[in-house]
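Worksheet: the structure to be examined is printed underneath.
Here the complex is missing a single protein chain, while all its other protein chains stay put.
And now, chain A:
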Amino acid sequence: MTWSEMQPLLSQACWDTLYMVGWSTLIAIVGGLPLGILLVLTDKGGLLQNVVVNKVLGQIVNIVRSLPFLILMVALMSFTRWVTGTTIGREAAIVPLAIGAIPFFARLVEMSVREVDGGLVEAVQSMGGSTWTVVRSVLVPESLPSLISGATTTVIALIGYSAMAGTVGAGGLGDIAIRYGYQRFETGLMWATVAVLVVVISVLQFGGDFAARTLHRRRGKAGPLLLFKPLSGIFPGTIATDAVKKS
C-alpha cells in the first residue's frame, strides 16, 4: 500500500475518531460536571446534604464505571438505536461513549472539587452567598486547573474507547486497525495509525497540561510539572535541561 492510498483512509478515520471523541467529551463535561459537583454537595456535611440522593447517584456512577466499555456498548445497543435510529456509524458510537464518560468525568470532578478548601466555602457563606454562589464563584473556578486536567484524561480515555467502538462498526482509527492491520496484515498502514494516535494524544495531553499550568501561573502559583513528555525519551537532552531548570 502506498502513501497516496493510505492518506485518504487515514484522514477520514482520524476525522471520524475526533468527531466521536469531540462530541462525547462535550456531553461528558455537560453531564459529568454537575453530577460530580452534586456528589460533593449531597455528601454528608455537604451544602445540600442528602444521603439518599448521594447514595443513588454514587451507585449509578459505580455501576456504569464497573462495566468494561465493550460490554457497556453492547448492553446499550437498543438504547442507542432508540436515540439515533442505528447502531452503526460514528453518531451511534457517541451514545455509549458519552454514557461511559459521564460517570468517569464525574468522579474526576468530584475529586477535584473535594480538594477545594472548605474555608473558602465558609467565607462565601459568611458573606451571605447561596449554594449556587458557592458553586459558581468558589467550587468551579478554584478547581478549574484540576478540572481541565480531568477533562484531558477523559478525552484520552475516550480515544481508547472509540477504538473499541471502531471494531464494531463505528469507523475511526480502531476500524482501520481491525480491517487493515488485523485482517489484511497491512503493516504499513498499522504503523501509520499508531503514529497518528501518538501525535494526537501527545498534542491533547500537552494542550491540557499547558492550559492547567497557565491558569496556575496566572494565579501566581507554581503549576504542576508537565508530566507527559513524549519526546523526552527520544531526545534525552530535554530531561537534562529540565533537571537544570529545576535546580
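What we mean here is this: a contact is a pair of C-beta atoms (placed from the backbone, for glycine too) under 8 Å apart; a residue touches a chain by one contact, two chains touch by 3 or more; residues count from 1.
Here, contacts and distances are computed from a predicted model.
Engineer: Which name from "Fe-S oxidoreductase", "Succinate dehydrogenase cytochrome b556 subunit", "Heme exporter protein C" or "Methionine import ATP-binding protein MetN" does UniProt give the chain that's left off?
Structural biologist: In UniProt, the chain that is not shown appears as "Methionine import ATP-binding protein MetN".
Engineer: Please identify which residue in A:L144, A:I178 or A:A211 touches the non-displayed chain.
Structural biologist: Counting the whole complex, the residue in contact with the absent chain is A:L144.
Engineer: Among A:R65, A:R184 or A:R218, which one touches the chain that has been omitted from the display?
Structural biologist: Reading the full complex, the residue touching the unseen chain is A:R218.
Engineer: Can you tell me which of A:L48, A:M111 or A:I156 touches the chain that was removed from the display?
Structural biologist: Of these options, the touching residue for the absent chain is A:L48.
Engineer: Against the chain that's been left off, what residues of chain A make contact? List them.
Structural biologist: On the side of chain A, residues 47-49, 117, 119-120, 122-131, 133, 137-138, 141-142, 144, 218-221 touch the unshown chain.
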